[in-house]
Each structure stands twice: as structure tokens, then as C-alpha cells.
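I am attaching a structure below and will ask some questions about it afterwards.
With one protein chain withheld, the remaining protein chains of the complex are depicted in position.
Read from first to last, the chains carry the letters A, B and C; within each, the first residue is number 1.
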Amino acid sequence: MSDQITAVDLRVRYAETDQMGVAYHTHYLVWCEVARTDHMRRRGVTYRELEGQGLRLAVVEASIRYRQPARYDDLLSVRCWVREVASRRVVFGYAIDRPADGTLLATAQTALIALDGGHHMSSIPDVVRSRLGAVPDPVRL
Amino acid sequence: MSDQITAVDLRVRYAETDQMGVAYHTHYLVWCEVARTDHMRRRGVTYRELEGQGLRLAVVEASIRYRQPARYDDLLSVRCWVREVASRRVVFGYAIDRPADGTLLATAQTALIALDGGHHMSSIPDVVRSRLGAVPDPVRL
Amino acid sequence: MSDQITAVDLRVRYAETDQMGVAYHTHYLVWCEVARTDHMRRRGVTYRELEGQGLRLAVVEASIRYRQPARYDDLLSVRCWVREVASRRVVFGYAIDRPADGTLLATAQTALIALDGGHHMSSIPDVVRSRLGAVPDPVRL
Partner (left out) sequence: MSDQITAVDLRVRYAETDQMGVAYHTHYLVWCEVARTDHMRRRGVTYRELEGQGLRLAVVEASIRYRQPARYDDLLSVRCWVREVASRRVVFGYAIDRPADGTLLATAQTALIALDGGHHMSSIPDVVRSRLGAVPDPVRL
């Protein structure tokens, strides 16, 4: 099951801080997307290729809980996994940690739906769906 | 009660689009913040001054539901109001509309807590709290 | 000639600050683009429509000189004008001021080239070129 949860490492950029001296809150969702892209790639689903085939996955819901602030130059680990997958919709979970002190900084989830090239509702192809198997949450969201 | 809901107008920037041809999803939360800053200002609470006095309001939870995409150059109206206010925490609600065709694009909420200059839990001053009165949601979130 | 220089007002967003307590430097170029879009619109060239017709203007060079920092919640005035226009290339100039204290914060220029829908070099249509007449710089860049 370990290959069903992907962890990516990234470092907080100066551009991502705000004048409160911490990372600005919307960037956490960008980091989640970096982890989602990587998770899909490791599961054999390269999002860039999906788009090339006319399929898009659009975010329709996002929710995030900020527990501790990330700071400039912090090295973070962002975990991503699939929470639920249905014919037209897939829900990803995320946990953002700072390994240096073992702190859980944030947890999040996003729901995405499949759209075709004309931005109409579509289905997630079976081959994609089968690779994005849901797993139990490794942390409480 | 109309002064307890603030609407700000803004136009989608090219920088805010992504290659799906629509506004990238995290920018909606930035627009919400623009509306929140303005709402507080109109209620007599200038956030810039609060920070000058050592008080910070940090986002601890955010959730957003995307209904229809915003596109480059769209003129948007972002409404903001207070949903709940307590001694240390305030919850804002948001609705993002495109007036040109009367479409509701997104609804959201964010919860903020008061921190002092050292990033420790603090209280929202009474004078601020009294100005940020909660109102019923004008739309379903 | 006053209609050949467009000034747009905008307020520095919290999202645009960094932990130095000032606006992060790349956002100034985003503000320049907001002014450029507006300048073109006022000159009768709506960039959104140009793209709809298959023409793109892509930034190929940018240079900017930061003189004084912009801060959160500052109200700024961003001026934009055309410096040079040729068959395939147009150069815009920009000046960013803070009217509250009359400070010139930054000056910049960007060069753009015309591309067709397939991202190949193209020409700027005559009707567009005629509306984007060059004027002398109102400030030294």
C-alpha cells in the first residue's frame, strides 16, 4: 500500500511568504497540487498526457486546515493519496509535514471532476480509475 | 443590514489564468481576502492598523466550492460577510459572482484566529468584535 | 495625448507581500500587465478578443527598476504607454506611483511579439498597430 501514498519534498520559496513572516495560506493548495501531479505520475497517470488526450480534471471543492505555519526555507514533505474515486469524480487527501521537527502543518482535501475539451462533464476513463485506488486516510483530515 | 455585506469588484488578471483557460483555483481565495480586507475597512477595522498594533488574524481553515469557472478579463463581484464571531475566532463567508450573466461562480468560508506579535493565541479586541457582527448567509455555501 | 497614457488604480493585496514586509518584486510586473490590458482596451484593442481571433502577444523581454517599496494596502497608480511599435513587436513602458505621498516606486518596460495560434511568429494587424501609437516616455525609465 505504500505506493498508494506519495510524498514529495519541497522547500518554501521566499515568494511564498507574506508579511506575517510565514507562508501565505493559498500556496499550501499549490503544494498539494504538486504532490497530486506526482502521485498520479507514480500511479501511471501522467496528467500532462491526460490533457493531451482531451481530458481535464477540474477542482470543484477544496478544504484545508492549517495547524502550524510553514516558514521560508522550510523543507516540507507533502503526502497525497486518493480518498474516493467514482465515475466522474475523484477526491484526494493531503498532509503537509515539516520533517525537521516532525510537525504536521496542514491537512487538506480536494475534489476533482472530469471534463472534456469543451469543459463539459465527462467520465474518468476506466484505466485511470483503476490506477487511482482509494486508501484509508493515513492522518485525520 | 446591507452594510454588513460588502461587495467588491475586480477583474480576472491574465496572471490568474492557467492552461485550462480559466482562473486557477487558488486565486479565488485571494479574491476572498481582498473582499475581507475591504469589508473590515468599511466596518471600521483597518487590518493594516490592527497589524500595526500587534494583532494578527491568521487563516486556520478554508473551504471553497467552485461552481462555474471565472475567465480572463471577467468582471467579478465578491461578497464578504461575517458568519460567526467569538472571542478568539471569526468566520467569514464569501460569494463570487459574475454580474454580466448573473452566474454564481463560487462560495467559500475561512476561519481566522487572533495571534499576537509573537504568533501566540490572543483575543479579538472587543471593539473589533463589536464591529464584525455576524449575519445570516445571503447564499447557501 | 493624454489618452495615450493610461493610469489604473490598484491596491496592494496581502497575498502580494513577502516577509520583508513589502510587496514581492515579481508582482510589480503583474500590475504592469493589468495596466497594459487596460491601456489596450481604452485604445480600442481588447486583448481577450485578440486571443479569440488567434493572435497572442507574448512577453519576450522585461526589465524593471525598483526605487521604493510598495506596502500592503497601499493604493497605487500604474501608468502604461507604448514606447515603440513595429510590424511584429511592441514595447510598453510603465511607471508605478503611490499617489498618497507622490512617490515613484518603480519603472519598467516589456517587449511583446505577435504569435499565431500555433505559437509561431506573426504580425500585429495594421488596425491594432495604428491604435497603439508610440509616445515619448513621461518619466525616465
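Operating definition for what follows: a residue touches a chain if its C-beta (ideal position, glycine included) is under 8 Å from a C-beta of that chain, and two chains touch if they have at least 3 such contacts.
What you see is a predicted model, and the numbers here were worked out from it, not measured in a lab.
Chemist: Which shown chains does the chain we cannot see touch?
Modeler: A, B, C
Chemist: Which residue from C:Met20, C:Ala100 or C:Met121 sits in contact with the chain not drawn here?
Modeler: Only one of C:Met20, C:Ala100 or C:Met121 touches the chain omitted from view, namely C:Met20.
Chemist: Using the touch definition from the top, which of A:Val34, A:Ala100, A:Met121 or A:Val139 touches the missing chain?
Modeler: A:Val34
Chemist: Looking at C:Leu29, C:Leu104 or C:Ala134, which residue reaches the missing chain?
Modeler: Candidates C:Leu29, C:Leu104 or C:Ala134; residue touching the omitted chain: C:Leu29.
Chemist: For review purposes, identify every residue of chain C that touches the missing chain, sorted by number.
Modeler: Against the missing chain, chain C presents residues 19-22, 25-27, 29-30, 51, 56, 58-67, 69, 119.
Chemist: Considering the whole complex rather than only what is displayed, give the residues of chain B touching the chain that is not shown.
Modeler: Listed in rising order, the touching residues are 14-15, 17-22, 24, 26, 72.
Chemist: Take the complete complex as the reference. Which residues in chain A touch the chain that isn't displayed?
Modeler: Contacting residues on chain A, toward the hidden partner: 11, 13-15, 30, 33-34, 37, 46-48, 72-73.
One rule holds for everything that comes next: only the chains that are shown with their structure count from here on.
Chemist: For the homomeric pair chain A and chain C, should the interface be classed as same or different, according to whether the shared residue numbers exceed half of all numbers used?
Modeler: same
Chemist: When the centre of a chain is set as the mean of its C-alpha atoms, what distance in Å lies between chain A and chain C?
Modeler: A distance of 34 Å separates the two centres.
Chemist: Going through chain B residue by residue, note those that touch at least 2 other chains and give them in order.
Modeler: If we look for residues of chain B contacting two or more partner chains, we find 30.
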